[in-house]
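Written out below as structure tokens is the structure these notes cover.
Not every chain is included here, but those present sit where they belong.
Chain nomenclature is as follows: A, B and C, assigned in order of appearance, with residue numbering initiated at 1 for each chain independently.
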Amino acid sequence: MHAIKSSLPDTATKIVGEALQGGLIDLIDLSLIAKQTHWNIVGPRFRSIHFQLDDVVSTARSHSDTVAERASALGISPDGRATTVATHTGIAKVADGWQQDTQAVRTMVDALSAVIVRMRERMDETGPVDRVTEDIFIQITKDLEKHCWMFQAENGG
Amino acid sequence: MHAIKSSLPDTATKIVGEALQGGLIDLIDLSLIAKQTHWNIVGPRFRSIHFQLDDVVSTARSHSDTVAERASALGISPDGRATTVATHTGIAKVADGWQQDTQAVRTMVDALSAVIVRMRERMDETGPVDRVTEDIFIQITKDLEKHCWMFQAENGG
Amino acid sequence: MHAIKSSLPDTATKIVGEALQGGLIDLIDLSLIAKQTHWNIVGPRFRSIHFQLDDVVSTARSHSDTVAERASALGISPDGRATTVATHTGIAKVADGWQQDTQAVRTMVDALSAVIVRMRERMDETGPVDRVTEDIFIQITKDLEKHCWMFQAENGG
């Protein structure tokens, strides 16, 4: 069943498809990690970071929808199931249990930094074959780098 | 680090904690499955079911937040990480690739039915030890049974 | 045609089904009576009670939808047709023609009181077999008892 036709040539579709599938997994995992930290954080900055983490969740959920629907629009079936996320995510597993706020911030800087590197690679790979998909990775990178600055600034000084 | 104190006795906390952790996993997986279907559905009912699936996502996300924060409020660290979800979910794995709309509806009836049975058990288990947590499972069951009716009605007749 | 499956055992479904069907009829009739009074009231409190009656209409319409959709969700086809309402309502027939405001308030206290008694019975009957349906009757009773107080207070002193 080949439901949807791509408006790109086959090789381009393949490159773009891998970048989108990878980006989808990273964004779903980022949203789960940010929620996990949102629920488990303790310490004097609890309230402020608790909300900051929901901003990341919101960014990650919104971009994951864009990325998955972009894949569909190019005839590539996206896969965002739990086992796929657990197996293929580019983010290191985070600890379970309560997290001190200072540690929570470091967790987010690490997770965001890891995803940013991979999103920049996807931006570079897709640019020559599909400017539309590249633009999606530009917007994602812009937002993630802003979040990453804000968490660095939290622990900075 | 015992960050948060429970306002319940220890045995009650243990019963309630397991019910909430189980509910959290089911709700996160339900949201991922509904999104997966939202992106992969094809067929003459595409648009209608595409939106209906996002209603499920919205319900599942909202209740998963309530459940996890209820656990935190009782001093139980919730665990909603991808690997935990992939390992402990009570919903059968869904197929990858495009899904015909009729099949998509069946997938959702199956997933919702499986979660409803488990939520009713959690409602029964927590009632005698914490009426507050029981009320959360009552609201979840109410919403999930409504969604389940709507998907059954879609394929019914 | 057995379109929708109940998640309750058969006897429970029967008890809950009768309670919901009865509640639906009472709520539809309550909405019609409140509108009837809304249009026919005269006297120095016209404007104030005219609006108060629309608050009852709004409550009754919203709960009647919840009750009917709860029945559907349990595989019980709800019946809210005019003849069914006219035949099975638990509220005494109200007079036609213009109504003096003092009389209008009494009409509403009587109608609300009659429905409250029946809703409390439904709450008691459904509680042991379905906590979800019981919760719906708890919310209905809460709202109707609040409305009933406000009309009693209007004529009180």
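The criterion applied here is as follows: a contact is a pair of C-beta atoms (placed from the backbone, for glycine too) under 8 Å apart; a residue touches a chain by one contact, two chains touch by 3 or more.
These numbers come from a predicted model, not from an experiment.
A.B. asks: Please state the number of copies in the whole complex; 3 are the ones shown in place.
C.D. replies: My count for the entire complex in this file is 12 copies.
The definition used in the following text is that only the chains that are shown with their structure count from here on.
A.B. asks: For the protein chains shown, what form does their contact graph take: line, ring, star, complete or other?
C.D. replies: line
A.B. asks: Could you state the distance in Å from the CA-based centre of chain A to that of chain C?
C.D. replies: Taking the average C-alpha coordinate of chain A and of chain C, the gap between them is 49 Å.
A.B. asks: Between chain A and chain B, what distance separates the C-alpha centroids? Give it in angstrom.
C.D. replies: Going by mean C-alpha positions, chain A sits 23 Å from chain B.
A.B. asks: I'd like the Å distance between the centres of chain B and chain C, where a centre is the mean of that chain's Cα atoms.
C.D. replies: 31
A.B. asks: Which residues does chain B have that touch at least 2 chains other than itself?
C.D. replies: none
A.B. asks: Applying the document's contact rule, which stretches of chain A touch chain B when the two form their complex?
C.D. replies: 1, 3-4, 28-29, 32-33, 35-36, 39-40, 42, 65, 68-69, 71-72, 77-87, 89, 93-94, 96-98, 100
A.B. asks: Tell me, which parts of chain B touch chain C in their complex?
C.D. replies: It comes out as residues 113, 116-117, 120, 123, 127, 134-135, 138-139, 141-142, 145-146, 148-149, 152-153, 156-157.
A.B. asks: Can you check the complex and tell me which residues of chain C touch chain B?
C.D. replies: 1, 3-5, 7, 69-70, 72-74, 131-132, 135-136
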